[in-house]
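For this depiction, one protein chain was excluded, whereas all remaining protein chains were kept in their positions.
Labels run A, B and C following the written order; every chain starts at residue 1.
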Amino acid sequence: MELKMDAGALNTLMQTEFPQVATDYIVETVVPMEVTVRLPVADRHLRPGGTISGPTMFSLADVSIYLATMAMIGPVTLAVTTNCSIDFMRKPAAGVDLIATARLLKLGRLLAVGDVLIHSEGMKAPVARASLTYAIPPK
Amino acid sequence: MELKMDAGALNTLMQTEFPQVATDYIVETVVPMEVTVRLPVADRHLRPGGTISGPTMFSLADVSIYLATMAMIGPVTLAVTTNCSIDFMRKPAAGVDLIATARLLKLGRLLAVGDVLIHSEGMKAPVARASLTYAIPPK
Amino acid sequence: MELKMDAGALNTLMQTEFPQVATDYIVETVVPMEVTVRLPVADRHLRPGGTISGPTMFSLADVSIYLATMAMIGPVTLAVTTNCSIDFMRKPAAGVDLIATARLLKLGRLLAVGDVLIHSEGMKAPVARASLTYAIPPK
Partner (left out) sequence: MELKMDAGALNTLMQTEFPQVATDYIVETVVPMEVTVRLPVADRHLRPGGTISGPTMFSLADVSIYLATMAMIGPVTLAVTTNCSIDFMRKPAAGVDLIATARLLKLGRLLAVGDVLIHSEGMKAPVARASLTYAIPPK
């Protein structure tokens, strides 16, 4: 399996296609079927009490599997999430970025399935896990 | 079963505890174990192409089950989502609000479980469904 | 929407295609997009302590959505489950059948999505809920 897009190309794709959120998601590493994505945590991601909101972690998981898929098949902006199951397991550490590791478990012609582990940077125990299915539009 | 909070009290709770997002979620009806919540769709909820983003629908489902739980047990701002499974089934209609109907299926001492159907206002076929589990903090 | 198969035709399908489990699943009612299925609980469904096993409830949910789909599109024995999310909420009542109510929320050309509520017969509070996605083979 060969990469169609590397970290630089994925970051450029985000800036072009999703400019309003591109600064939230920094692709750090890309290997076949796996990417890591950093979320630089900012005030807008926090809930009262200072914890990172559930939708912030959902979005990070969702974008990360999308990017892992794009890395393998090339840019397809119309791919849509059809299912996500997410477990919120621990409160993220305060003042630390989130790091998502997304791996594809299946990359078919019509569907991609993958899972994601989200960590507070530098912590061993994950804060959330998610699995997602993407529908890939026919060419 | 008796309601601890009605629609007015829930809307006030949102404005007090979550002022930055309170205008996104309008509680319309409350009966025991079930609420309906309107999301007035605005530009910030849209993805390129004009469709409503997945995180917007996730957040609506999440808030709706939270509000259904608060209606029954009274305000507990520290309740946290532990699990969500969501299916995105259809593209929402353009220029129309989303309406979420959230019902509690279990309301235990420590856990609440419920499901949510999300419709584009006036459409019969749902755009998304979700099921969620909330952990209720001990008193 | 019109039914392609009624309760009698679905029960016959089960006996023909899945004879080894057909006595476990009795279709009771069928309307467009919804079926109810009875599981006559027997010793083989029980775990130590007398509770009904998780796999028994998973199977009931799985078969019920399959039957709801067949009711609408006619017999397609090669449909396969691609995803299931299930919540086990309460211990089923002892010595009572399980009743599953399965409704289709989306019936596309390639995918069917539905959810299921499982009750112990005569009890108001559900014992489990599930949502499932089926892949429908192309004709």
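Everything that follows uses one rule, which is that a residue touches a chain if its C-beta (ideal position, glycine included) is under 8 Å from a C-beta of that chain, and two chains touch if they have at least 3 such contacts.
No experiment lies behind these values; they were computed from the predicted model shown.
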Notebook entry, point to check: Among the chains in view, which touch the chain not shown?
Noted result: A, B, C
Notebook entry, point to check: In the whole complex, what residues of chain A lie against the chain that is missing from view?
Noted result: 85, 87, 89-90, 105-106, 113, 115, 117, 125-126, 129, 131, 133
Item checked: Absent chain, residues of chain C that touch it -> 17-18, 47-49, 54-55, 58-59, 62, 77-78, 80-89
Item checked: Touching residues on chain B - with respect to the absent chain -> 82-83, 85, 110-111, 133
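By our rule, only the chains that are shown with their structure count from here on.
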Next item on the list: Name the chain whose C-alpha centroid is farthest from the C-alpha centroid of chain A.
Entry: C
Item checked: Between chain C and chain B, distance of the C-alpha-averaged centres to the nearest whole Å -> 28
Note to self: Centroid of chain A to centroid of chain B, CA atoms only: how many Å?
What the structure shows: 24
Checklist line | Centre distance in Å when chain A and chain C are each reduced to the mean of their C-alpha atoms | finding: 34
Next item on the list: Hunt down the residues of chain C that sit against at least two other chains at once, touch-wise.
Entry: 85, 133
